[in-house]
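To start, I am sharing the structure in question, which I have written as structure tokens.
With one protein chain removed, the remaining protein chains of the complex are shown where they sit.
And now, chain A:
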Amino acid sequence: MAKNTLSSRFRKLDIDEFDENKFVDDHDEAVDNQGPDATEIDNLIRIGDTMTAFQLALRNPPLNTKNPAIKERALAIVLRVLTSFKSSDIEPAVKSLDRSGVDLLMKYIYRGFEKPSDNSSAILLQWHEKAFAVGGLGSIVRVLTARKTV
């Protein structure tokens, strides 16, 4: 019993890396957007123009980048915009988006769900309800199947 149980070095090997049938997704190194501009959006929120802040926040989503810091930054900005909305303003904001905009909004909403904070869950659920009314189950499926996440 003794000899073959001595070395456990093999347990540190990741066997899947050596699988020749492993599927490697092709990452086209397209121009990675840097995410929305924080200062401009902060100004807009301060003066109360949440609608324009919302439009700006959803532009340039960092979909292609592999840098998690950029994604975290973009997510924080978008969540700040979403939480600064009044409940009655949510529906017109969602209506102003096109199909891909609604899909992108859904992606951000689900990312926001991942780390709930005190005031974010309630407003995010309202956003989710309005976005679901426009995008339907398809937009949620596209959040789940997306390989370029926000």
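Points worth noting:
Heads up, the rule we're going with is that a contact is a pair of C-beta atoms (placed from the backbone, for glycine too) under 8 Å apart; a residue touches a chain by one contact, two chains touch by 3 or more; residues count from 1.
As a convention for this text, contacts and distances are computed from a predicted model.
A single chain of the complex does not appear, and UniProt lists its protein name as "Actin-related protein 2/3 complex subunit", one of "Cis-aconitate decarboxylase", "Joining chain of multimeric IgA and IgM", "Actin-related protein 2/3 complex subunit" or "Ubiquitin-like-conjugating enzyme ATG10". Among the residues A:Leu63, A:Leu79 or A:Ile109, only A:Leu63 touches the chain that is left out of the figure.
Of the residues in chain A, those that touch the hidden partner chain are 21, 23, 26, 28, 63-64, 99-100, 103, 134-139, 141-142, 145-148.
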